[in-house]
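Below is one structure, written out as structure tokens; the observations come after it.
With one protein chain withheld, the remaining protein chains of the complex are depicted in position.
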Amino acid sequence: MILPELVVLGVAYGLLFGVLALGLTLVWGVMKVVNIAHGDFVTVGAYSSYWLFTLAGVHPILSLLFTIPFGFGLGLLVYLGLVRRVANAPELMSLFLTFGLSTLISSLLLNLYSPNQRGVPISFPSINGLGVVLPGSVAIAAAYSVVVAVLLRLFLRRTFWGKAIRAVTEDREAALLMGINPEAVSLLSFGIGVAIATSVGSIVILLQAVTPTVGGDFTLLSFVIVVLGGLGSPLGALIGGVVIGVVNNVASLYLNAAVTPAIGFIVLVVVLIVRPSGIAGLKPD
Amino acid sequence: MGTEGESYKRTRRLDAAILAFVVSKARRALGRAAAAGIVIILIAVAVGGYYYYQTLPTAPTGPSTIKVGMTMPLSGSLEADGVMSLDGLKLWAHNVNASGGIYVSSLGRKVPVQLIYYDDTSATSVVSTDYQQLVAQGVNFLVAPYSSGLTLAAAPIAEANHLLLLSHGGASDSIWTKGYKYVVGVLSPGSKYMLPVIDMLKNLNSSAPLKVAFFYGNDAFSISVVNGASAYVNSTSGFNIVYKQSYDESATSYTAQLSQIAALNPDVLLGGAHFVDGETIMKNIQSLGLHFKMVALLVAPDDPHFLSDLGSLAGYVVAPSQWESSLDFSSFTSYFGNITSSQFFTQFNSTYKMPPNYEAAEAYNTGLVLQRGIIDSGSLNSTVVRNQLSSENFYTFYGKFQLGPTGIQAGHTMVVMQWQSGAKKVVWPKPVATSALVYPSP
Amino acid sequence: MKPNPQRLAPLALPVAAAVLLYVAPNYAAGTSLPFIILNWIVLAESFNMFAGLTGYVNFGHVVFYGVGGYIGGLLMANSMASPYAAVLAGGLGSALLALGMSLPTTRLRGAYFAIATLSINEAVFVIFDNWDAVGSAPGFTIPIADYLPLQVYYVMAIVAALCVATMYFMTRSKFGVAMQAIRQQEKTASSIGVNAAFYKTVALVISGFFAGLAGALAIWQIAFIDPTNAFDVRVTLNSISMVMLGGLGTVVGPIIGGTLLYGVGDYLDRRYPFLHLIVLGVVIIGVVMAMPQGIVGASRRFFQARRIRREESEGDGSNSRDLAHL
Partner (left out) sequence: MVLSDVNFSLAEGEILGLIGPNGAGKTTLFNIISGMLKPDRGKVLFGGRNITGKAPHKISRMGIARTFQIPQPFPEMTVLENVRAASMFSHGGGKGRLPKDPAEICGLLGLGGKKMHEPARRLTGGEKKRLEVARALGTSPGLLLLDEFAAGLTVAETKWASEMIRKLSKEFGLTLVWTEHVMRVLMRTVERVVVLHHGSVIAEGAPEAVVKDQGVLEAYFGGSSA
């Protein structure tokens, strides 16, 4: 039974990249910053977990306890030092800045850690059920994604700052009138965005090896997912991730594996033509 | 609402007004553009002047160094390979210069080697620009960048300027089908990579035909490897190709395709492309709980990191290899170079704090080939050295060197290695094997 | 007479021509460095024609470069046309592609447009990567007989001059006013009779034409093409950086940005082959922090502020409001 297996795999991978895209869409929604360096923060997280494992024997899942606060702190610093200057500036400006940041991060990693690929020799038993085999590491990735998504939803719905983030996403000026400090909201959401990226890095190192330049692929993937789901919509990002994951996996049944990556992009272009604001764009979550 | 005539006149008047507006704007803007133009010209002159002084002849009598020019992908998608190759060449230059340089008989003295290298960022447009500049800087010889695509971008410049271009990391056979005379291959071409693996399988003498699945990267190198291999498989009996597809190397997982392949129940999985994809394939195979009697991948298993990244997952994976540190050719006649495989391994490891892979050995060997050509021809002229190389036939620590008519490497042969209990073992061909093949893998 | 750089205006064109025609090919280490700088100027200027004027980020700019390169390259490789005709065909092919691309995409706003064009880039890459008739992933080469660096350089210089001139007339005409209006307030623009979709399409087509010429010329020079290089997203990102460094929407911005970014990058690569990208990253971040308007914008502000200060000191206090703003 290949088809159900591919669908399950697609959903699992899609959830992880959906969560990654969640971090991007949060930043995008709040401050309209197009963060090209988003994927490079994944690389930073993956390298952190790699070194924690190699030098101190810390299991990558345990290293989440480090990469999450580390990413959050890094995000705050990057926001205060750099991104603050381009928040709400024209898109090209933030694009330019974060491209510079991306170049800086990947070339720093390259010079610090050499261009060699890094991976951790950890494996998990796979899960069998209903005739479907799900690799253990992929199951962990999916479980982690669900936890993050649920926590984030609770945060956005239940807490003051979460509500503030939603308010700023929907209408910055109205939020200002309501006494919300958009600057603080931007700071917070950038911190969360980067923390999500670095923590996804800790999971990614379980699935594959990384190199200093692998971040670009993650950025591209998150972009597509975010737009597919609709800008600034967390639920849309998850849906978009799952759609891309399933489409890519199922398409590989019928098409040459080298062609399948294009399917996601073609789906996106078609969706945009039919519905210019994405799948979930019309009902901001 | 206005007649046609009126509106026409109005349009005319408006157009005149626009024209006047445009002209007045243009005059002012021209002034501004001129000021900016002058700034640009100053920059251009400064850049021009800089290069003019760079290209001024430095010494009037004979070259003080042998200039070997190259670019390497030190950033971008091929950076890992580029750095490895550059390190190999740097080690060669270091060793040559430690002994005073290369003896050039036409000059009657030893001349030290100077490597001139730039980062081509894995982009052909930069390769093209940089090689032209290397030519303008008066290099004596050129070394190609890593990878077939980048080598193909450097080739026309070498050809047009009659400079020797030594290819150490461009394996695609297509490099030697274009009629370039100055492009010389040091490594075995792609079409020959998998042939010893297939010979080895044939030697197993299995009763039923072996079912083979090809799953490989969609790039010039991997395609030429698999095309060469599948043609060879088709020309011999005892094999049955059940699957043949290429994949996108930037994919984050191959679980979908691997599940499909496993459903076809092949004995042997052949393919791969580079580092990260090769490791991902192994991780996916393990996590899906799949088992093949043999997995043979390109490039990735040969890298020492393969073991540290994958641990026990690396077990019994097979790879074709250009070179292994256990190979010893020092007893072969016409052996060249003051270094053996194990010496190279030790020296590289202590210099760069990491073990060399075959890319580093290829690059070091490229230096040796150039050295041999210069010594035997006694000249620093690229054309003379190129002609000399066509008649050479010798061994180095890397293996045999002998050129085919187009400049393709015909003497060197691949070996097959297998990870056994955390160590790389050469398992084929039998005369150089350090261990027997474990098949089927447990 | 006060020294006034504007009085030197009539000299600028002949001097620039002399630099391009004589000085560069003879002294700047062959033709390759000036060639590639001109190539980047055309890529950046053509990006600027659309993005700088309309405010829409075409994230798939490299598609025009790559498709132009493929069309030109295929014609040259199969000796179906003279290289000059092949280059022109590359430009026209990309212009046609731009026309096709504009139909679905000009309806999209802001980031949606950017990502849709990025997706088109990826899709086109995969198509060429698997299309055997055009060489698929390994690409193809152009016969050595067509390898004529000096000719390519001169054609490149002419194309660059045409491209800058086109941008000049695009900004200094009714067309430029329409583009400004669309960029600043698209809804208002249509309310005063500006056909936004038409102008955006025309701008994209012209942008595609020049980027296609640049691609075909690059392939003529490199003599080899494969999908990885032809549709490299870094080409788009570099074009954006050059435009932003020089000044978005300005005519001379891409000239300055292209020359500086590639020139300085090349110099750094020569000196520090392992560190040049770190420096590039720092430079980009520094530019955004210090000169968000780019070099042209920053110098404009500088001169404006100086002029106002001079007028102030001459007793004309009427501009005090402007000064307060600056």
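A, B and C label the chains in the order they appear, each numbered from 1.
FYI, contacts are C-beta pairs under 8 Å (C-beta built on N, C-alpha and C of every residue); 3 or more make two chains touch, one makes a residue touch a chain.
Keep in mind that what you see is a predicted model, and the values were worked out from it rather than measured.
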> When the complex is taken as a whole, what residues of subunit C touch the one chain not shown?
Replying inline: 174, 177-178, 180-181, 184-185, 187-196, 318, 325
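As a convention for this text, only the chains that are shown with their structure count from here on.
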> What kind of graph do the touching chains make: line, ring, star, complete, other?
Replying inline: complete
> Using the average of all C-alpha atoms in each chain as its centre, how far is it in Å between subunit A and subunit C?
Replying inline: 31
>> Multi-chain contacts only, two chains or more: what residues does subunit B have there?
In response: 75-77, 218, 246, 248
>> If a residue has to touch 2 or more other chains to count, which residues of subunit A qualify?
In response: 107, 110, 256, 258, 261
> Can you list the subunit A residues touching subunit B in their complex?
Replying inline: 2, 5-6, 9-10, 13, 107, 110, 114-124, 126, 133, 135-138, 204, 207-214, 217, 221, 248-250, 252-253, 256-258, 260-261
>> Which residues of subunit B touch subunit C once you look at their complex with the stated criterion?
In response: 18, 22, 25-26, 29-41, 43-45, 47-49, 51-52, 54-55, 72, 74-77, 117-119, 121, 123-133, 135-137, 148-149, 152-153, 155-157, 159-160, 172, 174, 178-180, 218-220, 223-224, 246, 248
>> Per the contact definition, I'd like the list of subunit C residues that touch subunit A in the complex.
In response: 51, 55, 57, 104, 107-112, 114-116, 118-120, 122-123, 125-127, 129-130, 137, 233, 237, 240-241, 244, 248, 274-275, 277-278, 280-285, 287-289, 292
